[in-house]
Every structure is written in C-alpha cells, then in structure tokens.
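Dropping a structure here in structure tokens format, bear with me for questions.
With one protein chain withheld, the remaining protein chains of the complex are depicted in position.
Which chain is which? They are A, B, C, D and E, in the order written, and residues in each are numbered from 1.
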Amino acid sequence: MKYVDEYRDAALGRGLARAIVAAVRPETRYNLMEFCGGHTHAIARHGLEDLLPGSVRLIHGPGCPVCVLPVGRLDMAIALVREHGVILCTYGDMMRVPGSGGTSLLQVKAEGGDVRMVYSTLDAVAVAQAHPDRAVVFFAIGFETTTPPTAMAVTRAEALDLRNFSVFCNHVLTPAAIQSLLDSPDVRDLDGGSVPLDGFIGPAHVSTVIGARPYAFFAEEYRKPVVITGFEPLDVLQAVLMLVRQINDGRAEVEVQYARAVTRRGNEKAQALVAGMFDLRKVFAWRGLGPVPYSALTFNTRYATWDAERRFALPDAAGRDPRGCDCGAILRGVKEPRDCRLFGTACTPEKPVGACMVSSEGACAAYWTHGRFRDARHGEDRQCADHSPTP
Amino acid sequence: MKYVDEYRDAALGRGLARAIVAAVRPETRYNLMEFCGGHTHAIARHGLEDLLPGSVRLIHGPGCPVCVLPVGRLDMAIALVREHGVILCTYGDMMRVPGSGGTSLLQVKAEGGDVRMVYSTLDAVAVAQAHPDRAVVFFAIGFETTTPPTAMAVTRAEALDLRNFSVFCNHVLTPAAIQSLLDSPDVRDLDGGSVPLDGFIGPAHVSTVIGARPYAFFAEEYRKPVVITGFEPLDVLQAVLMLVRQINDGRAEVEVQYARAVTRRGNEKAQALVAGMFDLRKVFAWRGLGPVPYSALTFNTRYATWDAERRFALPDAAGRDPRGCDCGAILRGVKEPRDCRLFGTACTPEKPVGACMVSSEGACAAYWTHGRFRDARHGEDRQCADHSPTP
Amino acid sequence: MRRPFPHPLNLSRGMVEMSHGAGGRAMIQLIDEIFGAAFQDPTLARGDDQALLSLPAGRVVMTTDGYVITPRVFPGGDIGSLAVHGTVNDVAMSGAVPLYLSAGFILEEGLPLADLDAIARSMAAAARAAGVSVVTGDTKVVERGGCDGVFITTTGVGVITDDRLDIAGDRARPGDAILVSGTLGDHGVAVMSQRENLAFETPILSDSAALNGLVADMVAAVPGIRAMRDPTRGGLAATLNELAHQSGVGMAIREADVPLKPAVRGACELLGLDPLTVPNEGKLVAICPPEHADALLRAMRSHPLGQEAAVIGRVVENAEHFVQMETLLGGRRIVDWLAGEQLPRIC
Amino acid sequence: MRRPFPHPLNLSRGMVEMSHGAGGRAMIQLIDEIFGAAFQDPTLARGDDQALLSLPAGRVVMTTDGYVITPRVFPGGDIGSLAVHGTVNDVAMSGAVPLYLSAGFILEEGLPLADLDAIARSMAAAARAAGVSVVTGDTKVVERGGCDGVFITTTGVGVITDDRLDIAGDRARPGDAILVSGTLGDHGVAVMSQRENLAFETPILSDSAALNGLVADMVAAVPGIRAMRDPTRGGLAATLNELAHQSGVGMAIREADVPLKPAVRGACELLGLDPLTVPNEGKLVAICPPEHADALLRAMRSHPLGQEAAVIGRVVENAEHFVQMETLLGGRRIVDWLAGEQLPRIC
Amino acid sequence: MCLAVPAKVLALLPDAMARVDAGGVIKDVSVALVEDLAPGDYVILHVGYALSRLDPEEADRTLALIAEMVTAGAAETPVVS
Partner (left out) sequence: MCLAVPAKVLALLPDAMARVDAGGVIKDVSVALVEDLAPGDYVILHVGYALSRLDPEEADRTLALIAEMVTAGAAETPVVS
C-alpha cells in the first residue's frame, strides 16, 4: 500500500531505533504522551516499545474517542433504542462499550433493538431513506476527524428532506482535552504530580483537519514540545527521535512529522462546515477528565431540528462509571492498564468493564491484545530469551 | 369423540347399505346431489360410493366455498397484499387457490407478502390489535356458517375501535345457489338437460344457522326431495335411504336427518346479527354458476367503513378462469373430475389449476386424493379383486 | 486442557451474541460451558475439528436431519431431544446400531443462554438414554431475525453388525405384512396444540423417542424384515407412499386397524386434518414377509415402545403404487401424500 | 424408481414454498429434481432415510459444519461449494481421506428455485472435484423471515488409511515448525467486499478449496505431521491460539513470513482489521517436528494449492500459551483471539 | 358445508367465551352466537364459534331410527354385494 509500506520498512525502523538509542542522554528520562488512540494502537501492533530504550516512556493519553465518552452518554444512546424505538446507527467500535447496567449496544441489539453498524455517515442517511416510517438516529462520536462527516450527513439529510433522521452528537475537541490534562493536578504539580510529561506525540488525522496551529499554545504556554505524527511505525519512531532532540535541546516547539498530510491551517473547508453547524457546549463531561469547559460540540440554532437530544426525551448523562474500573486514571496517564485490579480478570475484550478495554485504540485493549506478554514474568523469560521464531 | 364415533359404526353402516340395496327399485336411477363440500369430503373419505348400489349416483354440487369463489375475487385479495401492503388474514384452504396469473396467496406469501392463516375470525382481530400501524384485512369467504363469525369479528373490532381492521367480504347464500342450479338449462330442461337431479342431500351446518325452512320452496316448487344431512357416514347413508324412499314414494319433502342440530327456524340470534350488518348484493359472480342474483352479502351502510372493498382501490372482479379447467361444469354437476382433460396431469393438489383441486371439499381434490383408484383400470383389477388388507 | 474463562457465562440472564459465533474466545467458551458441559464426551472435549470414531465390524450407515421445530419446547419433548431421537431413528431404521452423532447449531442472536443450555442438556440426556455419543459439533450465530431461535442439524453414524440384515425401502414385496409400532399422530398433535393461533389443550404428549432399542429386539426376532421407516413429516401416508414407490408396489391397509389415540382423533376432527398425515417422532412402520408378521408383532409388543404395535395391512401388486385403505365402513379410498403443507382445514 | 411428477419444477421463476418441506409429493419432487439431479448419487437416489457407506480399512473420522454465509454467492465461490470444501477440509485435517458427505438444507420460503438449483449444482461440482459423494440429505423449509435464504449443514466422513498418522491439535511440541499453505485472509476479504454497507471492489477471490489432495501429498511426504487445522473463523490467530491451548504450548511466529496478498493488506488497513483474524477457506496450518519442516514445505509447494506455503514460526514453551509475533520492525506482540465479532474498526 | 365438530361445554367464561371439550381436546371458543348455554350442553363448533346447540335426545333418536332402518332393511331383502 503506497504511503504505508514505505513507513514500515524494517531496516529504516531499526535504524531509527538505533538513532534514538544513540540520542538519549543517560541521565534523562523522556516521558512522552501519545494523545491519540491511533498511536496507542500502532505502538502495540508493531511492538514499538521493544525498540525504544528504557528511558523513553510512552504514556497513553485521552485520545481514544470511544474511551472518553462517559457512561451516561451511552445510557442516552441505549435509551434512544430501548425507550424510543429508533434505529440507531453507529460506528462498530461503539457497539461493545458497556453502559451503566453493564449493557452494551450489541446486547441491546441481541435483545431485539435495531442497532446498526455503519462504515460511513452516508450509510446512516441511507438507512433513514430506506425506512421513512422509522426514526433513525446517528450516534455520532469522535474528535475533529469524524465531525465533518457528521456535518456532511446532516447536509445531505437536509437536501433529501429526511425528517426521520437526526444525530445524537458527542463530538469532542482535542485542544480542550490537552489543555485540561495539562491543567490537571496530576500533571501540573511538577514536583508532586504523578504524571511527568515531557512532550506530546500529536495526533495525525485530527491535525489534517485543524492544522498545526492550535498546538502552538501548548508549546509556548506550557513549554511542552509537540510533534504531530503519522500512524506508521517509522512515523512514530521519527517523532520520538524529534521529541528526544527537542528535549535534549531544551526546545518546546510544534513540529510536524506528518507533513505529508498536515498543514499549518488544516482543512478550512471542513472547518467552515463544522463552524456553520455546531456551537461549543459550555461544558462536557469526559470519562477520566471529568467536566471540561468548551470541549464538545452541539448543533446550533439553525440545525437544532437535527439534534436527537432535543427531539427525544433522554435520561440525563449522570451515568456512573463501572466500579473498580481505572479508565479515568488511565486516560489521564496516571495509571497503566496493568495497575487496574480488574485488568485481565473481570475485564477482558470479550467482556469489557470499561471503555478502554473495547476499542483496539483503548489503552487496556491494546495492552491486553498485543502487549500483555510483557507482564507474564514466570516461566516466560526463557521464551523471551529464546524468541527467534524460525525453527 | 361423542356424537361422531356413533355415526361411524361399521355394523350400522353396512346395515344401512344393505337397507339401501334392498330399497332401490331395479328400474329406477337415483341421481342425488350433495350440495355441500362437506358431504363431498365425507363421501370420499369414508369410501361411501363402494357401499351404494350402482343405481344411486352422487353428484357433487356447488357447496365448496373455496371452489365457488371466482378467480377475480381472488385477484382482488392478492391486490390487497401486493398493491396495498395489507396483512391479509384468511382460512387455510383459501391460501392455495390460484388466481388469474396462476398465483396463489401462498406464493404471494413466499414472495414476501404478509398473508396469515387464521383458525378463527377472532385471530384476525388479534392480528389487527397487535399491528396498529398496519392495515389488516380479513378475507372472508363461505356460506351461512362462516358469516356470523365474520360479523362477530366486526362487532369486536368496533368495540375495540380497531380502525386498521376491515373485511373483504365474499359471503354467499346457499338457497340462491340451489335455485340458480335448478333454473340452469342443464338441469331445467328435463328432457335434454344433462344433469338429472332427483334429490338433494342438504347441508348440515348451513342449516343449523338458516334452519330447514328455506328448503321448502325447492321441495314444493321444483318437486325435489331434500334431506338435510349430517356429515358422518351413517348420516349420509341414512339420508340416501330417506331420499330413495321419497323418490320411490313420489314424495318431495324437506326432511331433517341431522335433527340433532338443525331446527326449522335455525339460529335466529345469528340470523339477526347477519341481517343487521349486511345487505344483499344485487348480483354476485360464482365460479361455475356465473352471475347469480341476490346470492351474496355486502356490508350495509352502517357498517360500510369496515368494508375493504370501499377502503381500498381494487381491480374489478373480471378475472379469467384458468384455461382448460372444467371447474364450472363440475360445480354445476355437468361433468365429473375425471372428465377434465387436466385432471391428474396439469392439475393436481400440489399444483392446482382450478379451485376444485384445492380444498379437500372440492370435487376434484376429493376424487384425486381419495377416489382416483377407481379410474386406474389397467393392472388394477387384480388388486381390487384381492383387496382384503390383512395378511 | 483449555483453561477456565475469566467469567463464566451468565446462564440465567445472558443471551447469544454475534461474538459467540465469531471464532474467538467467546465462541470457545460457549462451546465449552454449554455443549462441553452437557455432552461430557472425551472426543468432543479434545477440541479438534473432527472426531475419530471407534466402530465395531459391520456395514456403516449415515443419516442427517435438520430440526427447526416451533415451539422449541412442546409437550413431551423439545428440539434438543427431538434432534437426537429423529436421527437415531433414521440410523436404526436400517437395522444399524446408532453410535455417534454430530450436532450443528445455528443460533439466533438474542437467544437466551438458559434456553440453549436447557436444549443442550436435553440433547445430552436423550443421547445418553439412546446410547449414542455426540462427538463433534459446530456453532454458528446469525443476526437477530436471521433464523428462528435455534436450528439443529444432527448427523448419525451407526453400524449394521448383523450380516443377515438387508433392510431398505425398495424391498417390500406383494404379500408382505405392514406393521406400525403404536398410535399415530401424537407428535404432530402435541406440537400443534402449542401453536399460537391454534392453541388448544390436549393430554397428548409427543411420542418423541429413540427407537433403536425396539429395533434391536425386532431384528433379533425377525432378521428378514424388509423395510423400516419412521413416519415423521407427512405421517404414515407419506411413509407408505414412499415405500410403495421405492418398491414399485401398492399397499392396502385397514382403517380400523390403525392405532389412534382418541384425543388425536379429536384434534384432527377439530382441525380438519387426516391423522395419517400427521407427523410422528417415536413410531416406525415395518414391512416383513407374511410368515414372520406374528413373530415381529410379538417382538414389538414386548418392548415398551411397541406395546400398541399392530398389523395394519399388507403389500399388494399395483401398477400405480397406490396406498389404499379399507375404511371403517368397508368402503375404500386412497391414502395419498399430503398435498401442500399441513394447513388446518376450515371449510 | 420414483416416477416423474406431472409438471417439472419451474426453475426459472419458481420459489421455495412451505409445501417443499412438508413431507408430501412436493418435497420429494424438490429433492429429486434439484438435489437428485445435481448429486447424481446412486445411494442418495435410493430414497432411503440413511445411506449405507462402503469404507476402506482404517480409522473413521467424522466432522460437521453449518454454513450461513451472506451473501450466498461471493467472488470465488458460493455457499454450496463452501459447504463441501469446509467439511472436506475438516475431515482432511486429521489426515483422513474424505469419502462421504451428508447435506442438510434449511430453506427460507420464497428462495428462488433457480438459486437453490445453482447452489446444489455448485455443491455437486465441488464434491466431484474433491472426490467425495453426497449420499444422504435433508430439506427443511421455514416461513419467510425464519431463516436467511439458505443454510447448509454438511457432515463429512473419511478414513485414515495410513496407520502411522497421528494428527491432532494437542500434539504440538516446543521446537516444532509452524507452516501455512498460502496467503491468508483471502476468503474473508472477498466476502466482506460484497457486504452491503462495506461494498468495495477488490481483485481478491475467496480461496475456498478442498485441501484433501494437498493433505494427501503432505502426509505421504511427512507422516509425522503433528497437527493440522484450517484457519477458518477467527483466522490464523484463532487457529494458533486453539492449538497452543490444546497442546499446552506457546507459538512464536514472524510477521514478515506470513504470506499476505497486497490487496488483502489494503482491505484490512481500510477496514481496520487484523488480517490474522480474517477467515480462510482453502488454507491450512501444519505443525511438524523441525527436522521435517523442509520436506513438508517442499511437498506443500509442489501442490497447486500450496505454492505459496511458508514456514511462519515455531512452537515454544510458554506457560501462558501465548501466541507471539515478531513484528516487521523486530518488536514483539501477542497475536490474540479475535475479541467480539469482526466489526470493521473506524476509530 | 364447512368443517364443524360437536363439543361439550365445560365452563362459561367472560366475554361470551366458553371452555369446551371436543373429543378430548380442550379449547376456549366464542359462544356469543348461541343463547342460554350451560355447562354440560353440547354445541356444534365451527371456526372457533359455537354455531348451534346439539340436542342429545335428537341424536339418540336418529341412532335409534338408523338401527330400526337397518333391521327393517335386513328384513326386506337378503344381503347383496
């Protein structure tokens, strides 16, 4: 696959790893947060931790859209199906997240609720066209990447005058989340704070939309280097090297590793579309981060009729996070998956307790699925030592 | 089964058969029409022809409700499903009758049409209750027996205010059919007419509703003996003997063999219910008999809103009878099933061409299913001669 | 060998989900905790995709049947026991000793796990009682609305250990006696009584039963049995017509000799059905040379499942392969195949 | 033996009706004119409810699988050929020679007879090519909406004629080599490309194929093969995890050595799927002692269905029974079972 | 015409329904069309409705008449066929 395979080249990857090893200073520790779940997934899938020196620590951030949606919003989605009998369309990953009662949309579907996985927002519009007598709601989640497609769906539904279509909007904003994180006591109290953050691996695809500009504030105000990074292993390794170099140099700049798709200004057409349809919510509760001001979108007055929250009476979003689940701390970088008591016992991808165990971008799922051998210490070392797979 | 088993007693049956043999006069032929499909079925099912002397000939009449409904009315029912998307409820036998294009309701169902077999009209009302958002039509067929249940369903739907329920009414009247038959050239022209009719085996269950009274006219005006007869083999044999005696005696009376359930006046409560809901149609087309004046019912003005014919635009009832099918002649008693060129070749119960091959009360189906061994002349005689089944 | 899963299946409130058929850990768990637990078979438990059978010497016989019955539970049985009995019987009808079953499940998303567990345990009990082992299986899950709860396809393997046996549908000869092992129509009436839009009450239970024990006694007594068949779909009428056509003969039976329970007759009168076309799941039709009819009847009547066995007629020559019946009153009629499906007759 | 029916089935416009499953003449006709005509098997044509098998000496093996695939026809195959290949392969994975199949059909009222006929003929062609006979079967019809068009359950019987073979999922030992017979994920990608809401175009065809010929060459070359399995549902990931758990070992494979077609990789990137969890229907995984790996690879590559065979790793000791992979870049990760169902990943 | 069977009223139920026994089969049917039924009465049951009352005395009388006709017939002439 062009523009993918090149960035998985084994020789270059090992070369970058060697360059990182060469670049790190013996006395320095490099605590790098990858904000985005895409990076979390790429790191786990390609086993990149094995290539990095011990002083480089990768911290998973709150950038998995499935993970950060609080339980209460999922309860509202479930109520749309169970109480209002709508056809609920959503992306696949959303279907396995447990709500307050431990019930997921997949189970609601198994019960008989009409929940449909869509690949694109246009598919949801097509469902509304095909079922004029049914209310069809698109359960919209995600950061700045998925927002323009949602806006396009509404534009199309309006053109088709599909009055049975509406959107349950849960779109959230990356910069607000980063700022909330940087402002949190965990991070801010640099002496007592439990999460030392030395730099950010910045999101690739979000930045194709919002551009590199919004990160300048973090670099300047919080003195954190940011490298906007692609999702292939060479991208990540190069970005780590770039961050190591910034840290070594005492710089705090916004650099764009993913220059092949990210510009300074981003996709202004998409930005205009979103700006014309949505207003900022005064506050929105995130899983892990709690209420974050101006961190999410809702339909503006002109588009209010497309808002499922106004169309249907829904429970308030005060759902309780699952007991014992450390997703919140994990999303803030305070804990790692293996620190959760439920990890791998009560909570597995087959029966996730928290959202972080659902999406393959979730820290717990990524660690369980790809990384947990690093934990299995007993009787394992032999195999690790003797790992070469060819017989 | 009490009041069934007694009337199937083998010794009494053989005794009655002997009595009939003893009673018939050598020079006389006894041409007896059983009006009712129930008798056609009973005669075939119990093999009664084998018990009767050759001079007693049983002629199947137009009393199978499935058989007499003309193709065009079935086309209207099909249009209710295919064009109006209604849930069509009907009795099982109706589902296999082919319409103009050779298509039956079973095939319409297989295509995806929502056609449901009901056991009782109350079930159709329950379907309407269960599907308030769908139009539900009861496809009502039959003689005076099935009309009161239809009326009860409307009464109930009215009480429940089930505005999505309606009835496609095809109820027809027995006396009108008998008169039409007696007035037809086939029968009337006693010299050239091809259907000598010496007496009627009158319908049992119809008469529980309408009573014995309506038959007096035929006995008196047309000089035809009528014996209202139950459906068990002893009933039929006794009635044959009673008719033989009337014919021998030159009498033409209405006698009630089925006295255990038929009175002179019938079920006046049911009559009143029907009279309060339906008007006579000026004319109604019957399969076989053609248009018969005042031979069918339609909703009166007070109940017009329950009439599916008024609620839905339906094709006119001018459907063409299947080519080559002799149902018409068979229903008039002019032909026997084996006279039809299609019998047993193009037309079998699995793939009926005409309605008479559908219901087990239809003459063709009864003959095919139970009686056709009488035709299989070649290599058959040996078996007939050596029939005793016990080894 | 497989390790326990972090949480056991919730058999009281859980439902079948698509993941239970997706080939992952959830599927293995469903198979282990429901099917493995019910069938307790070492071959099945090995977890291979196929089973190694250990077979005695003899001719090997194989049969398959799908079970799609609604409702899943009916008076006298359920889809699980039925799926064992039906297939065991098809093996036994050849005179073979049924030994092994495979079971393929197609499950609808949303099926309560409690129902599935009950079905599996019913199957296991039926298999144990019949002396057969469920040694291999398969589970598929389809989307809600993609099937009606649960479909089961079982395949049976057995061995004809007695060399003298030669039992097949084409071996009926004029003069042979026709026997049935008991009353007819019980299964069909028991099931129909539960159908939503018929709903009646009857003391009748399905006759669903494994007939291999009865068959063992029969072939021991009369190794010369010509043909055996269980009159399931289409009832006795279908079975006799099938055998007549296969053997190129006619059949002549006597209505008075056909065993029927009074309530079955009542239900058939009520619904307008011919009891001869109503399905059975624990009865068989046997055809044997006339000189062995008495011995066969005695053997059948000595077995608990054949106490009401009867000779109902005999095979005759007939070019049309008609099945004829002498009626109660001494008339004659054809006993034809069921035409169309079994729609209760109203008119 | 059975006589022709008055009118032949209308294969161009006819549909499956409830009567085709009701046990009457319509059912017999459907079976004769569609299945009988397609399979042309003398045992099947006898019309008995069970088949007498003629088996060579050896250990008898049995397996069953249900096929519920949507869409019924996909690039490179259809549900009919798949129902033969899948079951033939499960028999073959034991080293047995597949000989006989049973076929149980569950049909939805309204299914075009033309579709059913095409499926039956595709099955027959696949069976003929694989050298197996369809000797017994069953047909059920469910109401419209009661199933999704057509479900097929096939059961396969075969015989292990070579006494030396001992192939099972619990026989993998540390040090053994792990081989696959060719590129992975082709079937799953070909099928997903046809799913209504995914709809993409790809040159990829399903790899659906009968592997018994390949297996015959393999066991001839290396009778000491420890385990074989076809990585169907859940893909290579599921199969390796199953084998690891059955044998109580770990597995270590190398990503660079796993054969993948570029378009399969493309589709998986697009949909966010791990190609190792995508199903195959004409591939196998084999495990053998390390000293026979070369001979086995040579035997596989000499067969048309094994030309892209590769050694992908080896069995290791591991208390957790993990399947691990060395990634392209030299890192390590677990290859876990698929969790939940294979939902295309968006985020 | 139209299939109907004799059934015995077991109990009267609300809404003009009754529980009846038809040859050992128990079913709830409408008795709205027949007046003044009491448990123990027999009715003719058709498509879920009692269509009329069945008179046990008339039923016996018919059987008696048949028996009489048989005897008379047997007296009239020797057995034929």
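We adopt the following convention: a residue touches a chain if its C-beta (ideal position, glycine included) is under 8 Å from a C-beta of that chain, and two chains touch if they have at least 3 such contacts.
Predicted model, so just to flag it, every value in this text is computed and none were measured.
Participant: Who touches the missing chain here, A:234, A:308, A:334 or A:347?
Facilitator: Reading the full complex, the residue touching the unseen chain is A:234.
Participant: Out of A:30, A:119 or A:215, which touches the unshown chain?
Facilitator: Looking across A:30, A:119 or A:215, the contact with the absent chain belongs to A:119.
Participant: If the hidden chain were put back, which of D:171, D:265 or D:298 would touch it?
Facilitator: Of the listed residues, the one touching the omitted chain is D:265.
Participant: Residues on chain A that touch the omitted chain in the whole complex?
Facilitator: These residues touch the chain not displayed: 1-4, 6-7, 12, 15-23, 35-38, 53, 63-65, 91, 119-123, 142-143, 145-146, 148-149, 152, 203-206, 208-209, 230-231, 234-235, 238, 241, 257-262, 266-267, 269-270, 273, 361.
Participant: Residue by residue, what part of chain D touches the chain that was omitted?
Facilitator: Per the touch rule, chain D residues meeting the hidden chain are 193, 199-203, 262-263, 265-267, 269-270, 272, 345-347.
The rule is simple: only the chains that are shown with their structure count from here on.
Participant: Pick the pair with more C-beta contacts: C-E or B-D?
Facilitator: Top pair by contacting C-beta pairs is C-E.
Participant: Based on the averaged CA atom positions, which chain is farthest from chain E?
Facilitator: A
Participant: Mind checking the centre-to-centre distance between chain B and chain E? Centres are C-alpha means, answer in whole Å.
Facilitator: Result: the chain centres lie 21 Å from each other.
Participant: Taking each chain's centre as the mean position of its Cα atoms, how many Å separate chain A from chain B?
Facilitator: Taking the average C-alpha coordinate of chain A and of chain B, the gap between them is 72 Å.
Participant: Where the centres are mean C-alpha positions, what is the separation of chain B from chain C, in Å?
Facilitator: 37
Participant: Can you pull out the residues of chain B that are in contact with at least two other chains?
Facilitator: 1, 4, 17, 37, 51, 64-65, 91, 106, 119, 123, 142, 146, 348, 350, 361
Participant: Would you mind listing the residues of chain C that make contact with two or more other chains?
Facilitator: Residues 17-19, 24-26, 262, 265-266, 269, 272, 339-340, 345-347.
Participant: Looking at the whole structure, which two-chain pairs count as touching?
Facilitator: Chain pairs that touch: A-C, A-D, B-C, B-D, B-E, C-D, C-E.
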